[in-house]
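Partial view: only certain chains, each at its native spot in the assembly.
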Amino acid sequence: MSEEVISSPYSVRTGTFEGPLELLLSLIEQRKLFVNEVSLAEVTNDYIAYIKTFSDTSSEKHIADVSYFILISATLILIKSKSLLPNLSLTDDETEKITDLETRLKLYKIIKSASMEIGNNFGTKIIFMPNERIWSEPIFSPDPLITSQNIGSSIMEVIAHLPKKAEKIPEVEVKKIINIDEIINSLTDRIQNAMNLSFKEFTRSSGAGNQEEAKVHVIISFLAMLELVREGIIDVMQNSSFGDIEINKQQEALEIRPLELQN
Amino acid sequence: MEISLESKIEGLLFYKGEDVSIKKLAELLKVSELEIEEGLKKLETSLAGRGLVLVRKNDSVVLGITSELSPLIESIRKEEVTKELSKATLDTLAIILYKNDTSTSSGVSRSEIDYIRGVNSSFILRNLLVRGLIEKITDAKDSRRALYRPTFETLSFMGITSIDQLPNYTQVRTQLQEALNNQTENND
């Protein structure tokens, strides 16, 4: 996986992607790859690098959609881990998630090209419908339903269904969730203090709040750990399936420095 | 394949739904008035026995429905104006009533109604027009824009002499206006 360390030629521009699938498909297509596990593992780092830009910008659109990107990143990290740690065994649920992501990408790819065709044809040749018209003079034909009271309650219902301004997830929350650098640094610190550290212990001590947050935290911690493995700073061992992962500092790693994930 | 002149005239008249002068047809279709005359003759022939007829009035023509269908059309029309108003129709009427500005006697546009309701309202507006519950006027500020407002008869049917007698008038107007302001922001 040496090509991942050098600066990626497949740079992604911030703000151009509507959703995680569009981003993923674009990363895969830039490399002229098919949609499968191998290509997904290959684009994981660029995907994460893109997500990281969310915490640097305060774009409202990003923040509203960040959770969708994070959800997909969890599956991507599974795929990536599988490719880095061949012994890693996955649960049925996890395998299904991977297959599901592949399917979604395939569906999205088909829709994407169909959508381009639609865009090319939309409005170029229109079958117009006739002008709105009534054929004879209107005859006033009221309905007993038209009373002040009914009209009043109708309008209240209309108002109840008015579009609300999009609710924003507070920016601080998002930053808290996706700050990968911070987690890497914290992991590095802990390795300096103890030669052995259990992954479960690590994620627990990092203090996550609710369950959802904890899940995301585990994902990101795991990702951070894989990054450190890649950098040759730590070794990981999983003694049994579903067992805890043991983290060891590599003897050769002389200096531990904060890592920049985005090369 | 280029379609024939009579087919072009037919399509154009169908779209317009109102009298169009022969001069205007010639201008729009970029042919001479004589050619239009010939086209109209062919159109008349091809319409024979069909559901539509070409009606000539002096120097104008209009596409109409054959008189043989009059009883049918009359019964459809009757059904249109007597059936109970749907909830969606009542909601639309309510928006037009509350958005109507008595002081400036302006109205509300279709796109504003659509935005407030969250769905397209064209068929509903047609039904309200047919029933004489609302009328269509041209926006004084923009002649291309049509506005809708309640008819005088609707107000008197409801027993109100001015719009602000509607329940929660001021409050409702403020809320509707806020929603429309949001729309403008979102479109930026």
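Each chain carries a letter (A and B) given by its place in the written order, and its residues are counted from 1.
Following the convention adopted for this analysis, a contact is a pair of C-beta atoms (placed from the backbone, for glycine too) under 8 Å apart; a residue touches a chain by one contact, two chains touch by 3 or more.
In this text the structure is predicted, and so the values were computed from the model without any measurement.
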>> How is the whole complex composed, chain label by chain label, with copy numbers?
In response: A x1, B x2
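Going forward, only the chains that are shown with their structure count from here on.
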> CA centre of chain A versus CA centre of chain B: separation in Å?
Replying inline: 47
>> Per the contact definition, I'd like the list of chain A residues that touch chain B in the complex.
In response: 128, 130-136, 138-143, 145-152, 154-159, 161-163, 165
>> For the complex, give me every residue of chain B touching chain A.
In response: 14-18, 65, 73, 77, 81-82, 84-85, 87, 90-91, 93-95, 97-98, 115-118, 122, 125-126, 129-133, 151, 153-154, 157-160, 165-168, 172, 175-176, 179, 182-183
